[in-house]
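Apart from one protein chain that is not included, each protein chain of the complex appears where it belongs.
Note that the chains are named A, B, C, D and E in the order they appear, and that numbering of residues resets to 1 at the start of each chain.
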Amino acid sequence: MTILAAGLMIAGTAFLLVAAIGVIRLPDPLQRMHSATKAGTLGCALLLIGVMIHDDSGADRIGWMNILFLLLTLPVGAQMLARATYVSGTRLEGIADDPLDGELDRATEPVEP
Amino acid sequence: MTAPLRRIRAGIVLTGIFLWDLVAASCDVARIVLSPRMRTSPRIVVVPIALTRPAAIALFAYFVSLTPGSTCLHVSRDRTRLFVHILDTDDDAATIARFKSHFERWIAELLE
Amino acid sequence: MTILYAAIGSGIVACALYMILSRNLVRMLLGLSLLATGANILLFLAGHTRSQQPPIIADGARALTNGPDPMIQALILTAIVIGFALTVMLAVLVLRAWRSEASIDARDVGTAEDLGPPRQRDPADV
Amino acid sequence: MSDAVLLILPVLLPFAGATLALVLRRHAGLATATGIATTALLTLASLALFLRATDGDPLPATVFGGWPQGFGIGFSASLPGVLLVPVVAVVTLATAIYALADIGPRRRRAGYDALTLAMVGAVNGAFLTDDLFNLYVWFELALLAALGLLTIDRRSAQIDGAIRYAAFAMLAATFILIGVAMVYGITGTLEVRSAAQAFADRPTDAATAIAAALLLGGFVLKSGLVPFHLWLPASYHTAPTTVAAVFAGLLTKMGFFALLLIFVGVFGVTGGGAGQLVPLFGVIAAATMLVCIAGALAQTDMRRLLAYHVIAQVGYMMAGLALATREGVAAAVFYMVHSIIVQANLFLGAGLIRRSSGSWDLTRTGGLMRREPLFALLFAVPVLSLAGIPPFSGFWAKMIVIRASLDGGMAWLGAVALFTGLLTIVSMTTFWSDACWKQSRSATQRRLPTSGLVAMALLSGTTVAIGLAPGWLWALAERSAQTLAGLS
Amino acid sequence: MTGMQTLSAGLSVILAIALVLAAWRMVRGPSFADRFIALDMLTAVAVGFAAVTTVLTGRSEFLDIGLSLALINFVATAAFAVFLELRKGRK
Partner (left out) sequence: MFAILLLSLVGACLVPLIARVVGRGAGLLIALFPAGLFAAFVSMAPVVERGWVTGEGRLWATGLGADATLRLDGFSFLFCLLVTGIGALVIVYAGGYLTDKSRTERTRFFTLILLFLTAMLGTVLAENLLLLLVFWEATSILSFLLVGFDSKSARSRRAALMALQVTAFGGLMLLAAVLMIGHVLGTYSMATAVDRASEIAASPYGNAIVACILIAAFTKSAQFPFHFWLPNAMQAPTPASAFLHSATMVKLGIYLLARFEPVFASVPWGRTSVITIACLTMLLAAVQALRAEGFKSALAYSTVASLGILTLLVGLDGPTATVAMVGFLLAHAMYKAALFFCAGSVLHATGLYSLRAMGGLVRFLPFTALACVGASLSMAGIPPFIGFISKEFLFQAQLESSWEIVPLAIAVIVNAVMVGVAGVITLRPFFLGHGKVDAVKHGETLSLVAPPLVLALAGLFISLDPEWITRVALRPAVAAVFGQAVEVKLEVWHGITPMLLLSGVVVGTGALIVGFWKPIHLRLRAVDRFDTLAVERLWEASLRAMIGTARALTGLVQHGDLRRYLLVVVAGMAALMLWSLAGAGVLPRLPDIEPVRIAPAVVALVGLAGAIAAARATSLLGAMITAGLTGFAIAITFLMNGAPDLALTQFSVEALVVVLLTALLLAVPLASPPTRNVAMRRRDAAVAVGVGVLLFAGIVDMTAGGGSSAASDYYARMSYVAAYGHNVVNVILVDFRGFDTLGETLVIAVAAVLARSLLKSRDSDTATSPPPEVHFAFATTARGFAWLLFAASLVILWRGHDQPGGGFVGGLVASLALAIVALAYGVARAERALRVDPLTLVAIGMALALASGLPALATGSPYLTHLWWEPGGWLPKLGTTMIFDLGVYMVVLGAVLALLFGLQREAAR
């Protein structure tokens, strides 16, 4: 059991680190978001499961709820941020044709000064 | 199959698909991020929605977004199209088809 | 560790003070908020804490043993909330100032002291 | 009434009143009634506490929550706290009466009553508490309530003044907070007696030196002492009259009280870790007196003029503290009592002058001697008292400070006080002459409200009473100094 | 120190590196969206810290914090997204 817990924790942490590297390396905000929210979620979840396996002091309920809340909030937050990113006119890399053009108002200049 | 049972089945299937997608796509992201010559081909694609209930549409968008590599950018005001940002794809049609078969179908079973 | 925390707390305070000295009222406001944060680190050190245990009595125990100083945590908690209230209150004021002066530059927001030049007044004119 | 109840009332009553006023805020009349009733009860309760605390039979301290001494927050029924509480109540009562004419339904609905009561409760809390962190909390409460009162009309000058005030006060609050926490970190206690004990037993170290400097700076700012006074003349004058009167009476004195408590009570002025700061006190006091009396002389706007006088007076108190003698501390306490009443009264008077002549500017006021002789008489009391003319309270206050300077071997400080006194006479007599004596140069000539005159009569009467029987107050002030010094 | 605690201490260093990376993005931007994406990343890292601290101390109280953190930071993200959308129309 301990080995499983340790493995899950290492994997989770690794995913978190990868996600963080993605946030640094990926070229535009929308791409970084994929890395941050999804890989981050998975990493957190794995880490928490590992902790729960290791710890039998009654943290299970809280741990699972913790995972649930992460799963609930991060994607919704990501969607909102994604749209806001688009709308606020941030430059996006590699998007050739934009089907949203005409569907959503987009700032011509980025909001960032 | 009775409606409740169908829903339960749909729920289980969705969870399974979702977990698999989460792990698989996270690994994809990891691969992309860690590759020395990091190359992505991001796209914004339009996914037509066959669902009608707002909750169902929201769930669809949620699943699309929860899967690494894709995020729902916008739901059209008439709720017929989903605009999805995809981190790395070469084939729009295949991606759309995957969304519809993986998620939309089972969400329809679950909620419609 | 203690020295590091002290340095970091003091450093945050220094940065905050630097921001407070700006003429942009929102920067000043952010600086004051940051000041409270930096101060809290310094406060934390007043507890001489080296334990990572929470100040919560474990199930079954009747007293806290080997825990950190709970008193200083209670004080910091109070300080955090008060700092928050003050920050937000200042935000409200800045927003009102912006509404009336259309500027957040402290040089433009000076109506309180803008009483015109003191009237020249002859002491013999009574 | 049990002693424990008596001790909590000066704080609990205003807070309960504030809560009720908040509930009733939409009904201006009911809010007014709440304010007045609470203030009247507060006055009675404060007097009762004062009488009980000074009747010879010692009144035990109360620790809230029923915890042993030192393990909870306590209120001590000792001087000078119990002396200041009734003074606060009298000023509050007078301003509440004055407010009947000055504070209309709009301001009431904006929370005037709740804010004032909260502030008074905070001031009383600061005067009574035995706990340094608790002191900090009361300062914050008083600050926020003051900001609320300052901006009650939402005028842009008020907003600006409030920003200036708030920026300074938040800086001060942080310094104070760190200072208090350091006292805790050094001594392991926040209770003034134990902290004083701990400081008395240990040599000065760097932490104590820094903590003392932080507390000094923070409370110097709160007291409006030079050079940290700049916020006060930048903000006080924007407040409505009644509010400015409460501020002038209470807020800076609250700050100065904290200086007394910390530098006499905790550190012990002549040593215990803060001795190296004491020489600065005299410089601060002298600079405050001179800079602020100059500020007053430069003004013709009554509110700004009085705002400067408010600080100049704190300079006298600081002079008392600077002497680091028991007599000096007693002088400071005496001066506080005098100043709280007189400053509030002056602002009330200024408000009535404005009401009658339509201007805050002294070059446009006048004629009140003829139109409102009673007012001219009532107003002369605080004017002469501030100017230090006998037999009003200010004469004794000033005399005691100068005498203490001589006895304390700092005659130069007494000389500065004397010189400031001269300029105060010039300023105040011109003020009275401009307001009451000279002909009115304005078209507006409104009658003065009775409530305003009643309020002033209350305060002027107190000033005269102190002036005619100063020995009684002096005895209390001496006992206060003894109590404070006994802490360390 | 048990083996798991040693592991946790090591993992916390990796988490710290992730934190530094996310913080770097937060400080550098360049767009506002980037900074908030970094906040989401930070949320995940903070929950991770809560988890390893639980192991390090053997006290589950720290997990409570992670629980609330997800919800709390969601509100910040939402507020910021709404801000960006509303802000676009104004200079």
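Everything that follows uses one rule, which is that a contact is a pair of C-beta atoms (placed from the backbone, for glycine too) under 8 Å apart; a residue touches a chain by one contact, two chains touch by 3 or more.
Predicted, not measured: the structure shown is a model, and the values here were computed from it.
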Shown chains that the omitted chain touches within the full complex: A, B, C, D, E
Residue of D:Phe127, D:Phe199 or D:Phe228 touching the missing chain in the full complex: D:Phe228
Given D:Val333, D:Met369 or D:Ala485, the one touching the chain that is not displayed: D:Met369
Those residues of subunit A which, in the complete complex, touch the missing chain: 69, 72-73, 76, 79-80, 83, 111-113
Interface residues of subunit B (partner: the chain not displayed): 54-55, 57-58, 61-62, 65, 72, 74-75, 79
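Convention: only the chains that are shown with their structure count from here on.
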Contact clusters after notional removal of subunit E: A, B | C, D
Chain whose Cα mean lies nearest the overall Cα mean: C
Chain-chain pair with the highest tally of contacting C-beta pairs: A-E
Chain whose average C-alpha position is farthest from subunit D's own: B
Centroid distance [mean C-alpha coordinates] between subunit E and subunit C, Å: 24
Between subunit B and subunit D, centroid-to-centroid distance (C-alpha), Å: 67
Set of subunit D residues in contact with two or more other chains: none
Multi-partner residues of subunit E (at least 2 other chains): 59
Contact footprint of subunit D on subunit C as seen in their complex: 13, 20, 25, 28, 32, 35-36, 39, 42-43, 45-48, 71-72, 75, 78-79, 82, 85-86, 89-90, 93-94, 96-97, 100-101, 106, 109-115, 118-119, 121, 123, 126
Sites on subunit E touched by subunit C in the complex: 53, 56-57, 59, 61-62
Residues on subunit A engaged by subunit E in the complex (per definition of touch): 2, 5-6, 9-10, 12-14, 16-17, 19-21, 23-24, 29, 32-33, 36-37, 40-41, 43-44, 47-48, 50-51, 54-55, 57-59, 62-63, 65-66, 69-70, 72-74, 76-78, 80-81, 83-85, 87-91, 105-107, 110-112
